[in-house]
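Only one protein chain is missing from this complex, and each of the others stays in its spot.
Order as written gives the chain letters A, B and C; numbering starts at 1 within each chain.
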Amino acid sequence: MTYTRTEMMVVAGARALAGRRVCFVGIGLPNISVALAQRTVAPDIELIYESGVCGARPARLPLSIGDPCLVTGAVAAMSMVELFQYYLQGGLVDVGFLGAAQLDRHGNVNTTVIGDDYAHPKFRLPGSGGACDIAQNAGEVFVLMRQSRRSFVDRVDFVTSSGRGLSRVVTDLGEFAARDELTLVALHPGVTLDEVRAATGWEVRVSADLVTTPAPTDEELRLLREELDPEGVYLT
Amino acid sequence: MTYTRTEMMVVAGARALAGRRVCFVGIGLPNISVALAQRTVAPDIELIYESGVCGARPARLPLSIGDPCLVTGAVAAMSMVELFQYYLQGGLVDVGFLGAAQLDRHGNVNTTVIGDDYAHPKFRLPGSGGACDIAQNAGEVFVLMRQSRRSFVDRVDFVTSSGRGLSRVVTDLGEFAARDELTLVALHPGVTLDEVRAATGWEVRVSADLVTTPAPTDEELRLLREELDPEGVYLT
Amino acid sequence: MREAVADLVRDGDTLAIEGFTHLISFAAGHEVIRQRKRDLTLCRLTPDVIYDQLIGAGVARKLVFSWLGNPGVGSLHAVRRLVEGPGFEVEEYSHFGMVGRYAAGAARLPFFPLRSYVDSDLPTVNDNIRTVTSPFDGEEVYAVPPLHPDVTIVHAQRADKHGNTQAWGLLGCQKEAAFAARRVIVVVEELVEESVIRADPNRTLLPGLKVDAVVHCPRGAHPSYAQGHYDRDNRFYLAWEHISRDPALLEAWLDEWVHGTRDHAGYLAKLGDSYFDDLTPAPAPSGSVDYGDYR
Partner (left out) sequence: MREAVADLVRDGDTLAIEGFTHLISFAAGHEVIRQRKRDLTLCRLTPDVIYDQLIGAGVARKLVFSWLGNPGVGSLHAVRRLVEGPGFEVEEYSHFGMVGRYAAGAARLPFFPLRSYVDSDLPTVNDNIRTVTSPFDGEEVYAVPPLHPDVTIVHAQRADKHGNTQAWGLLGCQKEAAFAARRVIVVVEELVEESVIRADPNRTLLPGLKVDAVVHCPRGAHPSYAQGHYDRDNRFYLAWEHISRDPALLEAWLDEWVHGTRDHAGYLAKLGDSYFDDLTPAPAPSGSVDYGDYR
């Protein structure tokens, strides 16, 4: 079956959750990856949302992390102060799964401003939300984002969330692991190293044992297209 | 109608709550006074219990501040961290109503140990419970206790709760207000100044406008004996 | 609503209309716009479309927040126009920081300690994010100061006439924002007998003794949602992207839907009765538990 690079990215993100028990789900694309993971590699994964939900089992694809479908049928719904203090800061979260607007070679994430002057930004981004808190308190952090020279930069304009806890970045082109700096460890099928280099704002370090990501299976694609996101909310 | 000194004390304690909106109810005798106040001088008073209850309306006399009858029909039941942080420390409590084992002329309360050596007490008392917290955070503090040379002392053996916030002490003999030091402002009917002096471990200061407490009304006594404490849990 | 907002919200106030995606009192926000309040400091974790409308209408001089976007859609353009230009003040935190500010306010504490902000640039642009040292092991953690709104407005599923308020679903930080506030307005889908509240005391979000006004305003959270009552109107959130991009369109929208309606009943009448048909979920009952009648 043919597939888009966004689908490959979402599938690779889902697979990265294999074996993880508790995932803190960030805004945007991570939502569809965790939904796929829950139906494939991680059926017992507990999903935690900064909106105050633990153990969500949504009957439809949530359009945001505050969607009512995340509450109905969940294990627990609570105040945010409880969620941030006891669940996240308390150390229950294995992996925080985030999106990002801009990221650098050290894994620092910028979701605050584009431009050098905070007070007079070229472009105002949404800000931290829970990202800065998740980055410091989750066992490890995965980032899921499209890669380009604009988003993959040598040095972010503003460090919203420190790269310290980041362990893995999944993009539409491949996958990076956090070593001394972000290191390319997998290329998605059909993507060349040159393409990755062209879409990265620094000289990419490539792992000695670079692998090719297995293509999405028919079942993964079927789940994405027919069950999880038939209206193409996340996938288009 | 004849009445006991304990009944007079409980009635005087209830009357002291007139005009108060939010009362934090301590362990022991305060329970029966607030129950009486709720049926007489303060029908709209909101009762808060350290056990985690706001707006209790018990269908029977609670035997302790953790009695299930305090929860059924209450406005709110919550965790203690919420109660202590948002209700008490948050400043919602007009008056904290406490019992005490030992009290001194400055209103300091001891409910911890009798004897000079904390590590080897002559007699171990229950300790603070919420009293130390209430003393500092309630708008004002009332103490309800029987008075004797053993309980009314010049200097308490241990300051469990500071006398700073204390404004009034109601005993079986009369009533004291906090001025520079505790000052007798009312004598219960039939009690003499000499009796009070004999039951006080320091030289009692007496207010220039000392009054006599009005005796319990028939209705107050009827409520106490027939409705609130027919089995004499608190009154014997 | 008119009286509650007129009496309790004053020009220059610090105002929090809280609710994380869920239970956002658009009706109260619209009334603030109708009454042309000015110079407000607006606080919210997620300013959402309601603050885009308020700020677009010119009621605010400052915004305190932690995530600035139209959830699931994109940007809040009216806010961004002001933020990217000069003269409008912003103060930003992470979600945990904002939650902590309300919590410190509710608990009357001088600061709220939290583990966040290490190696982040946020403390360099916000002097209200500082460090504090533990008196036990000497460890340093970050801290934020209390936030005490002059007025907090929360929407909930139900309250009694005394203001005893219950909510279910996402609870956000409404409790903390309300306890932290000097004045509290509660807006509800249903005004119920006191006995309904007292039947389930563990469900209570706020006691009446903390509430200054109760307003009965069904569907007052539209286009956000009220769990069990109606769904989020995602079409509206999508449509807002287009309206908000163009100041003229935004003004026309405010004229038509806010200034052009007398109150939220007028706004609903404009939407039409059938509007909520496909926003109404099938029932999913919680079930009942037994508190026991102890006497």
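Definition applied: a residue touches a chain if its C-beta (ideal position, glycine included) is under 8 Å from a C-beta of that chain, and two chains touch if they have at least 3 such contacts.
The structure displayed is predicted, hence computed values, not measured ones.
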{"item": "In the full complex, displayed partners of the excluded chain", "value": "A, B, C"}
{"item": "Full-complex contact with the absent chain, from B:13, B:30, B:130 or B:174", "value": "B:130"}
{"item": "Given A:27, A:54, A:109 or A:221, the one touching the chain that is not displayed", "value": "A:54"}
{"item": "Selected from A:67, A:104 or A:133 as touching the chain missing from the view", "value": "A:67"}
{"item": "Of A:8, A:22 or A:184, the one touching the omitted chain in the full complex", "value": "A:22"}
{"item": "Chain C residues touching the omitted chain (full complex)", "value": "108-111, 113-115, 128, 130-137, 139, 141, 143, 145, 157, 166, 168-169, 171, 196, 199-200, 202-203, 227-229, 231, 281-294"}
{"item": "Chain B, residues in touch with the chain not shown (by the definition above)", "value": "27, 50-53, 63-68, 71-73, 77-81, 84, 88-89, 108, 112, 118-121, 123-124, 126-133, 135-137, 158-164, 233"}
{"item": "Chain A, residues in touch with the chain not shown (by the definition above)", "value": "21-22, 46, 53-55, 57-60, 67-69, 71-78, 82, 85-86, 89-92"}
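The rule we apply is simple: only the chains that are shown with their structure count from here on.
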{"item": "Most distant chain from chain B by Cα centroid", "value": "A"}
{"item": "Approximate Å spacing (C-alpha centroids) for the pair chain A, chain B", "value": "58"}
{"item": "Centre-to-centre distance between chain C and chain B (centres being mean Cα positions), rounded to whole Å", "value": "40"}
{"item": "Whole-Å gap separating chain A and chain C, where each centre is the average of the chain's CA atoms", "value": "28"}
{"item": "Touching two or more other chains - residue numbers and ranges from chain C", "value": "103, 175-176"}
{"item": "Sequence positions of chain B contacting 2 or more other chains", "value": "none"}
